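A selection of the complex's chains, in situ.
We just call them A and B in the order they show up, numbering each chain from 1.
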Amino acid sequence: MNSIEKLTELFLKFPGVGMRQARRFVYFLLSMPSSFLKELASSLLNLSQTVKQCQSCWRFFEENTEEKVCALCANTEDKSLLVIVEKDVDLENIRAGGVFKGGYFVLGGLLSPLSQNSLARMRELSIRIQNEKILQEIIIALGAHPNGDYTAQQLKKILVPHIKEQDITITTLGRGLSTGTEIEYSDSETIKNALESRK
Amino acid sequence: MNSIEKLTELFLKFPGVGMRQARRFVYFLLSMPSSFLKELASSLLNLSQTVKQCQSCWRFFEENTEEKVCALCANTEDKSLLVIVEKDVDLENIRAGGVFKGGYFVLGGLLSPLSQNSLARMRELSIRIQNEKILQEIIIALGAHPNGDYTAQQLKKILVPHIKEQDITITTLGRGLSTGTEIEYSDSETIKNALESRK
């Protein structure tokens, strides 16, 4: 296999990239000066060297520091709250909202009732919770779909014994109308949730 | 203007119908036997004769009855609850969910902060509320968008004096994640609402 085919094949592994886009990427790169290719290659190599995984929230971070814990975790305003999210971009999105002041934990994946997989960072989550001295509430913030719901349900089961001795509540994000929702087009589950959580 | 042009023009007034679809409708009708056209025409004329507007919820209904009130209103299970919706299809969608057992009121439109319009059935709503003897809660169930929110806000202002003497609460549908929502793609308002309404 030559470099063009090799590179096309690697781009095909990128999320959401099909054959046509993979080939366009390669031809785009062929049209760029070699300085661009070098910059891209060195950025890729830097990534695994400069980016660390925070030993507290397990998100990827990059700071000029010897610390094993990211600045976000080090500077958590409200240590009584911990939100559990599926992935880094979920954390970034909640963080960008600017409302949540508690700590974060990135689960790194979801459970599926069909595939019988397990959660990669369950042990890390248990340790994290045990180390949180003033934690009062764990907020499970997963997507509103079957795998998200199944994972939330399993997480609660697993966490209950761990939090027995600590006085911790487990909650999940509220369900209802999200921005832009029309009553006409809402599914019955959303209508039901919106009625139950009316205020 | 000939019949083809006339009919095209009438179809253009239908919601969501553009020139191309209007013309396709006319050519479709031309290809159908005249019995189909007669059936369609008589159904249209029947509509304004057999369909009445319920004098309680103001939705359109059609029943073999002399009653001025639809069966849905006549048989309301829980008269302590009244939900206010924008339009007939919203009522149908909530009803299809099967969870809500209270009464309905179709507002027939929304207010807009820009156009300074007024609500057509405000007087009917006031009368309806005054006639409800055991009403305890009015649920405003409008879409989660600026006009829906503005209308809900104005409705509350207008309704408060009317319900002073009756012991009635006004609520709005809960906000949060709707079915299918991913945390990654949620807007900050939805995240904020979902965090606030966690449970």
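A few notes on this one:
Convention: a contact is a pair of C-beta atoms (placed from the backbone, for glycine too) under 8 Å apart; a residue touches a chain by one contact, two chains touch by 3 or more.
Since the model is a prediction, treat every value here as computed from it, not as a measurement.
Note on stoichiometry: the full complex in this file contains 4 copies of its one protein sequence, with 2 placed in the shown coordinates.
Basically, only the chains that are shown with their structure count from here on.
Distance from the chain A centre to the chain B centre is 38 Å, each centre being the mean of its Cα atoms.
Of all the residues in chain B, the ones that touch chain A in their complex are 85-87, 89-90, 93-94, 96-100, 139, 141-145, 171-199.
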